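Missing here is one protein chain; the remaining ones are kept as they sit in the complex.
Here the chain labels run A and B in written order, and each chain numbers its own residues starting at 1.
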Amino acid sequence: MSVDAATLAFLLVGIAAFLAGALALLSREIVHTVIYIGGFFASLGVVYFLLSAPFLGLLQLAVYAGAVTILLMFAVMVIKRRIFAREAVLGIKAPTFILALLVGAVLLDLAQRVPAYASAPACPASDPYCVSLLAQNLFLDNGGWLLLLGFVMLSALAGAVHLAREWRTPAVRKIRED
Amino acid sequence: MTTIPLVDLLSLSGALFALGLFGVLTRRNFILILISVEVIMNAAILNFVAFSLFSPGPAAGGIPGQSIAVILIGLAATEVAVGLAIVLALNRLRGTLNVAEAIQLKL
Partner (left out) sequence: MIVPISAYLPEALALAGALLTFLMDAAGVRQRSVVGGFSVLFYSLALLSVLGDLSVVPFTLFATVPSSLLSAGAVGPIQFTPLGLLWQAILLSAALLVAFASLSEAEGDREVPIFYGLLALATLGMLLVTLSADLIFLLLSVEITGISTYVLVAYARKDPRALEASMKFYLIGALSTAISFFGASLIYGAYGSTALARLADIPPGGNGTQMALVGLGLLMVGLGFKVTAVPFHMWAVDVYDGAPDHVSAFLAAGSKKMGIFAMIVVFVAAEDVVYTASSAWALYVALGGLALVTMTVGNILALQQRTMKRMLAYSSISQAGYLLIGLAVASPAGLAGATIQAVAHVLMKGGAFLFVAAMATLGIGSRIEDYRGLGHSHPVTTASFAVLLLSLAGIPLTLGFVGKFYLFASAVEKPGLFVVLAIAGLLNSAASVFYYARVLRIMYMVEPPAEATSERRWTPAVAHLADPGNDPSAPPSSAPSAAVAVGESTPRAPAKEAARSLDPITPLSRSNLGMRLRDEVRTIGIARWTAIVLCAALTIILGIYPTPLIDLANHAANSFFSGLP
């Protein structure tokens, strides 16, 4: 069976993504973890480009590989006094490993049995990457989802602002001194 | 149009799900658990994109999958921001304490 260029590229990027994810979760230095996870997000962005969903690819690169990675790095820097401190022992226990393997096996098996779906129709010539179709779907047909995402973001904003707000009362200082 | 087979896409997302699950169950550090959860979330997003290209739905059936993927990317970023705010609040309260150690969680 011949493998065309897109599939080959996908295989390479997919393996790279998995390896980056695995390295991120197995690495003992948390800064390395964040760097690897940035690579993981970026390679998934490339996968979306290969799937001819460039809008999603860009979004993945901007939001995940960009914003989320920086946010995580920021958290690491704030929390750890010495940011290159090693984490304690990596506790891999047999039961968890077996459970993860089992779940992975079930899902891989499921992938093999996937029904023979027809591939989606090609995007119209005037809109080669279906971006305007996507926009129409996102904003008109399924505007409800976007509205809900707005509510989620509203509560996140209110909560995060509250938690991060400057706050000094005698009670805090007392606790700190203790 | 894509020529990448659906089986490969689903295999990748399944493997990523298992990887994320493994991370959640083994790591004990807040940031690392959060990253594992993000790996699972990315597997879900990849699934939605994959099924938007191959699915039994109606003719325009592919597009909602991509809409969902867009929404999920936004949702995940929002969630990470809230998590960071919680950690920062704890960090401030604890002062010099090393939060990463204080929050070793027993899941």
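Following the convention adopted for this analysis, a residue touches a chain if its C-beta (ideal position, glycine included) is under 8 Å from a C-beta of that chain, and two chains touch if they have at least 3 such contacts.
The model shown is predicted, which means the values in this text are computed figures rather than measured ones.
Q: On chain A, what residues meet the omitted chain?
A: Residues of chain A in touch with the missing chain: 106-107, 110, 113-117, 142, 144-145, 148-149, 151-152, 154-156, 158-160, 162-163, 167, 171-172, 174-175, 178.
Q: If you put the missing chain back, which residues of chain B would it touch?
A: Interface residues of chain B facing the absent chain: 10, 13, 17, 20, 24, 30, 33-34, 37-38, 40-41, 43-44, 47-48, 50-51, 55-58, 61, 64-65, 68, 71-72, 75, 78-79, 82-83, 85-87, 89-90, 93-94, 102-107.
Here is the rule we go by: only the chains that are shown with their structure count from here on.
Q: Please tell me the distance, in whole Å, between the geometric centres of chain A and chain B computed from their C-alpha atoms.
A: Spacing between the chain centres: roughly 5 Å.
Q: How about chain B: which of its residues touch chain A in the complex?
A: Chain B reaches chain A through residues 1-23, 25-32, 34-36, 38-39, 42, 45-46, 49-50, 52-56, 59-64, 66-71, 73-89, 91, 93, 95-96, 98-100.
Q: Name, in rising order, each residue of chain A that touches chain B in their complex.
A: Result: residues 4, 6-7, 10-11, 14, 17-18, 21-22, 24-25, 30, 33-34, 37, 40-41, 44, 47-48, 50-53, 55-56, 59-60, 63-64, 67-68, 71-72, 74-76, 78-81, 87, 90-93, 96-97, 99-101, 103-104, 107-108, 110-112, 114-115, 117-123, 130, 133-134, 137-138, 141-142, 145-146, 149, 152-153, 156, 159-160, 163-164, 172, 175-176 of chain A touch chain B.
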